[in-house]
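Dropping the structure in here first, questions after.
Heads up, one of the protein chains got dropped from this complex, but the rest are sitting where they should.
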Amino acid sequence: MTLDRVCKRFGGVVAANEVSFSLSPREVHGLIGPNGSGKTTVLNLISGVTEMDSGNIWLDGQLISKQPCHVRARGGVSRTFQHPRLLKRCDIQTNLYLGIDLANMKQKSMTSCGYTLSELLDAAGLSINMNDSITTLSYGQQKLFEIVRAILSHPKVILLDEPAAGLNSKEMERVVALIDCAVKGDAAVLLVEHSMDLVMSLCNGITVLNFGRPIAEGQPEEIQSNEAVIEAYLGRGRSA
Amino acid sequence: MLKINNLYAHYGNIEALHGVSLEVGNKDIVALIGSNGAGKTTLLRAISSLVTRNGEICYNGENIEKQSPRYIAKAGLLHVPEGRHVFPGLTVQQNLEVGSVSWRGIKNASVAEDLERVFSLFPRLEERRKQYAWSLSGGEQQMLAIGRAIMGRPKLLMLDEPSMGLAPKVIDELFVKILEINSMGVPILLVEQNALLAMEVSQKVYILEGGRIVLQGDSKDIINDARVKEAYLGKLKEKVV
Amino acid sequence: MMANKKAFWIITILAAVLAITIPLTASNYMLRVVNMTMITYICVLSMFVVFGMAGQISFAQAGFWGVGAYITAILTTKLGVSPLLALIASGAGAAIVAFIMGLALFRLQGHYFGFSTIGLVMILNGVFQNWKPVTGGADGIGNIPAFSIGSFELSSETSSFFLIFVVSVTISIVTQKLHRSALGRSFMAIRDNEIAAKCMGVNSYRNKIIAFTIAASYCGIAGSLFAFLASYISATTFNFAQSSLYLVMLMLGGYNYLAGPMIGTALLMLLPEWFRPLQEYIMLIYGVGVMLLMVVMPEGLIGGGKKLYAIMQSKRGWATTQAKNDIR
Amino acid sequence: GSSEKATTDDKNKPIRIGVVSSLTGERALHGQYTRNGIQLAVEEINAQGGINGRKLEAVFEDDNGNDAGAVNAFNKLSGSNVAVAIGPIFSTMNLAMSPGIKKAEIPTLVIGSSNDIGNQKNPWMFQARTNDAISATAIAKYAANQLKLKKIAIMHDTDNFASGAAAVAKKALEDLNLPPVLIVAYNSGDKDFTPQLAKIKASGADGILAWSQQTEAGLIMKQKKALDLNIPLIGSNSYVTKIAIDLAKENAEDVYSVADYVTSTPIPKGQEFAKKYKEKYKIDSEFNAAMTYDALYLAAEALKKAGSTEKEAVKKAMSSIKDFVGVSTTFTFDENNRGGTGVWIVQTKKGNPVVIEAVKGR
């Protein structure tokens, strides 16, 4: 997947300003930056929740930036949300399978994707009953569940918005395991996260945004020592 | 200053706390950690009387078990909730002014001094005083939530996951401010997922699991406890830090 | 799953028993009440599809009911079309109106769609009442023939019962299938979280229009049945209050369960019969009853019943569902 | 249904007469008058020994003030073994009930005034009222000939009764070579008539003919004054009903109307009724009460003539009623079952309608 000079403004706020980067299959790409720097906005633009002002997005050589949200989802873009958005009044089964129904995944067998549902649930540390109401899951479980659901439709790109927010370090390991599964299934992962532990240990490449504009791109090590990034985002305190 | 003894809390018929005891001293920062769903938020809500509770809650020697949220806020026990909960349709300044409701009621008392105090602590908020709260960034909203609590003239501040969703740099700045507030003589009860950070700034730690305190002690000791390392710091931490 | 199967059979058998016993035992008047109840039930099912499943509040359903009734009335009295054809045309006509309105109105998000349907029902009502050459204006349309197939006429209350019964059972089954289908699941996804649904690949704009159209076709059919049964129709029947009544019935029964519409409709339609001596207070009882039931059972009778069942099963069950609503 | 094989009439029990009226809903006040009128008549007849040796009993069913309710109420009655039924004064409700009446084959007296009621040619439905073809023509003639109005505006409700009557009046005016300068309509339940009245004012009309139900009549009289529109108003029966005059108060002064019954009716029987009614209920009698009182006596007359409660016989007897003097007018049923034969032109003076001319229809 490739983003080419993607822009979005809200009134006076430029939330995404000429954002360009690309993802290859099996890559985990980090997207970091200060609060309000436009990370979520970029995910919204990729998944089609918000329309972009200018720029292009290609997936597998196909221009998707003019497609509506649901077409992109069927074409292999799946995502999670900063606050879990689950189907509150549906049972777990409906929550899980809806995406699969629609991505026309029925014909492909799960195992050919490199993982099974139970493997995924194991990785997430979730033991659930399919007929239970979704509200029986705690906040952390809901976040993990959303990732499982996103992976399950066997997408080409998975967009994760702060999957580890509100999870403790132990629980973050589950996120890591899930992302591993996704990579095994040949998906590319775009990870938005504030937990540097997670980002630095997982990502192959990182893009740093500030005021909607990319200020650095590179390997985790380069980013960690980049002056501009330290200035804008990491800070010099404890973590330096 | 705050002494909790054998506290139970309920959501409907579900019991979320099963007899928690905890103490916050006069100048302390006390950290409370535990995994998701352990009951940390519930404990703070119970102290603020926002859930059904029973057990002894002694605040400055007075048992406030039966009191209303308003009484408790008035007494200076202020709570910065998980997820910020600023008033989105009010401006920054209006949010702060409303924060003083606990001590001034609906009277038009002067709050200029209190506002000054908050603005000197968080200059960012002063720049945005006319902006609606919903349009603030996550970090700014967190500052606003804390600022609003400070407007209530806290004698004890409870912070619920202040670092959630914030950029590392902002977290650093925020914790500097938290320490600053503490140094002004306000004891703090801090709930944090980032256990390492929490233990670094606090003097005392309680670990809550399944609605019970499973471990407590001085932060310096607990931080080196192998069990804690295993349970809350995880392998990731070791790899990177 | 098992429980659902069992429930399905219980309902089927119950329906069969009712189909045989009601016409044999009920007076003509009670049969008329039952017939009206079933017609209303179809409209409430329509509310179930558009609101219960797809989460779009619609106050236009009584308007579509009227569209169906008028189509049948006009086709049979003025153009001499056969009743069966008129029945089908009514369903289709209401669906077409809904489809066209849906194209425009579903550009609106969230509550705003619901608000616009209030406008829709008022406009439809205005047209029924004032488009004299076509709808007869305030005079309405009378002398609508009874339903017939070929030369076999269903003019008695009993034969109408069978017609309406068969249609409502058919529509119930269609709804049941819809509820289980991928399309139905996508409706529910839209109801619960439209943005998430979109990101899972649901074409929410299209599917909302589909739900609205399907629902309107139910109402159109119900309207046609009503026209045949009443043989006189006029504008005052098809108004906003009627639509909100459907909503109330659905919510009282339980919006998230297929049996909800049935229970809610039966309760409110038969209520006046039960409280006949209190005729003057019936509307008061009704209004206060609705308020009380909402307080006691916000999830409707079925939801509330399930909770009670859960209490009996284990005390915890009640608590979880209760507690999760605690903080919004 | 099983009730078809209803128990054959028990000769020792009273004869049941069903009454559909508005006991609840916006029109519940009508229901009160109806109930009073019916009950007064029933008591009188029973005091004189009843009909064919049997007492009468009135059974009331609520129509909720709307068409669907009226249909429902009639259905309820048709299942409860009534010999004759009496319908409400609202034409649209009568028309809504018509198919049901035909199906149930119960001789039914309805009190709406619309011309369409007779046009239904429903052999079981009888109009116990003077119909609008007569009264609307009378109004038009009175306006043109007596009041010498030249530029007349017509205002009417869109319901069946009012729009039908307005059409008759329009035709009558055209026949008199005085086509109306303006016709404006409104929907039942409207509250604000400023646009209509302002249009009439702007049209330069020198008089208004209006057909309305009572509440609207009250509002129209009031708003006409408020707009400083000082031209004569000649209204339908509603304009001199107690309900409308009580609402419009001083604004009802001098308004003309065509009425079936007013307390000052010249008919002796009517005056007697007014007295009895006032004695019994401590309030003035009123159009609703008088019409239903008449309807009940008509029913009794038919039952008496038929000598049984057999439906076909009662129907026959009803159609043959001739020159029956009621409290409102004289009734003779024609081939279309239209009964009433005349109305009164009245004018409100000091809050009371007084008769100024009699109109004979047939």
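Letters A, B, C and D name the chains as they come in the text, with residue numbers starting at 1 for each one.
Keep this in mind: a residue touches a chain if its C-beta (ideal position, glycine included) is under 8 Å from a C-beta of that chain, and two chains touch if they have at least 3 such contacts.
By our rule, contacts and distances are computed from a predicted model.
**Student:** Identify the UniProt protein name of the omitted chain, choosing among "ABC transporter permease", "Alkylation response protein AidB-like acyl-CoA dehydrogenase", "Inner-membrane translocator" or "ABC transmembrane type-1 domain-containing protein".
**Tutor:** According to UniProt, the chain not displayed is called "ABC transporter permease".
**Student:** Considering the whole complex, which of C:271, C:288 or C:308 touches the chain not shown?
**Tutor:** The missing chain is touched by C:288.
**Student:** Which of these, B:5, B:21, B:94 or B:216, touches the one chain of the complex that we don't see?
**Tutor:** Result: among the candidates, B:94 touches the missing chain.
**Student:** Tell me which of B:42, B:102 or B:202 is the one touching the absent chain.
**Tutor:** Considering the complete complex, B:102 is the one touching the chain left out.
**Student:** Quick one: say which of B:66, B:85 or B:220 touches the chain that got left out.
**Tutor:** Final answer for the missing-chain contact: B:85.
**Student:** What does the interface between chain C and the hidden chain look like in terms of residue numbers?
**Tutor:** 57, 104-105, 107-109, 111-112, 115-116, 118-120, 122-123, 125-127, 129-130, 195, 240-241, 244, 247-248, 251-252, 281, 283-284, 286-291, 294-295, 298, 325-328
**Student:** At which residues does chain D meet the chain that is not included here?
**Tutor:** 24-29, 158, 184-187, 189, 191-192, 194-196, 198-199, 201-202, 215, 218-219, 225-228, 243, 246-249
**Student:** Even though one chain is hidden, which residues of chain B still touch it in the full complex?
**Tutor:** For chain B, the residues touching the absent chain are 48, 50, 68-70, 72-74, 78-79, 81, 85-90, 94-95, 97-99, 101-102, 106, 108, 132, 134, 148-149, 152.
One rule holds in what follows: only the chains that are shown with their structure count from here on.
**Student:** Using each chain's Cα centroid, which is most distant from the centroid of chain A?
**Tutor:** Between chain A and the rest, the longest centre separation is with D.
**Student:** Between chain B and chain C, what is the gap in Å from one C-alpha centre to the other?
**Tutor:** 50
**Student:** Distance-wise, how many Å sit between the C-alpha centres of chain A and chain C, to the nearest whole number?
**Tutor:** The mean C-alpha positions of chain A and chain C differ by 42 Å.
**Student:** Distance-wise, how many Å sit between the C-alpha centres of chain B and chain D, to the nearest whole number?
**Tutor:** Centre separation, chain B to chain D: 76 Å.
**Student:** Give every residue of chain C touching chain A within the complex, in rising order.
**Tutor:** Residues in contact with chain A: 1, 182, 185-186, 188-189, 191-193, 195-204, 256, 320-321, 324.
**Student:** Residue numbers of chain C touching chain D in their complex, please.
**Tutor:** Those in contact with chain D are residues 23-32, 36, 129-130, 137-140, 142-144, 155-158, 230-232, 234, 236-237, 279-280, 282-283.
**Student:** Per the contact definition, I'd like the list of chain B residues that touch chain A in the complex.
**Tutor:** Residue list for chain B touching chain A: 33, 35-37, 137-140, 161, 164-170, 172-173, 176, 193-197, 200, 231-237, 239-241.
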